[in-house]
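The complex is shown incomplete by one protein chain, all other protein chains being positioned as in the whole.
On to chain A.
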């Protein structure tokens, strides 16, 4: 089984996780820029983080034969902090990077005027830099937040098929699918979405234009929930081809719209000039 995790925050994970993910079949992933838990107080702190997403983290993933790509953006929560507003100005540099396959995570947290501004500005950047967009939906007031998200996406002029609206559930999935955008689901141990619920949604809404991720971040989360969901799909009567569509061909099709997805020569144990960091840091 080959797995492409379309949304996972590897910065928050250890090398043990990379090792277990590779063993479970994860061959490629996309790491979206997000909120780090601790508020950032300057633009420089963001650029250091973005540098890591296009520098160190792909190198680390490569040691385990996993191809790492990223999405870059000012996240909705920190879009409300005036100290971080300048991040929008440095984004064009990063959106041109080889490993950056979408603008994201953008969207709403508390649905403020500042979030409106950052969301619209970054959808415009996605169009200008010919990238798809990864849109986060809010934890609070989710249904209305999702409706408003669909409206803003439509107003932006970006093609809906170049947008994934993420963290959906039973209540919000239909509207997103009807809008023509991709439906994203983050499988968590306790919150957002679980493997059994995910399988039910796939039965009801089908396997097309669906991205299933583990999101695995610094909260209670599990980078192997993609595999667990895939196994449950098989146990529930889905075919190997259905699983391959959801966990490989769908993310490849979605992020492939960037023209920058690079999945050549993915081989376990990749190294540079015979070296690896598997022995530990120095």
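The criterion applied here is as follows: a residue touches a chain if its C-beta (ideal position, glycine included) is under 8 Å from a C-beta of that chain, and two chains touch if they have at least 3 such contacts; residues count from 1.
Assume contacts and distances are computed from a predicted model.
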item: Chain excluded from display, named as in UniProt, from "Isoquinoline 1-oxidoreductase alpha subunit", "proton-translocating NAD(P)(+) transhydrogenase", "Sugar phosphate isomerase" or "Outer membrane protein (Porin)"; value: "Sugar phosphate isomerase"
item: Candidates A:97, A:197 or A:249 - the one touching the absent chain; value: A:97
item: Listed residues A:15, A:47 or A:257, member touching the removed chain; value: A:47
item: Residue ranges of chain A at the interface with the undisplayed chain; value: 47, 51, 54-56, 58-59, 90, 92-94, 96-99, 259-260, 272-277, 279, 281-282
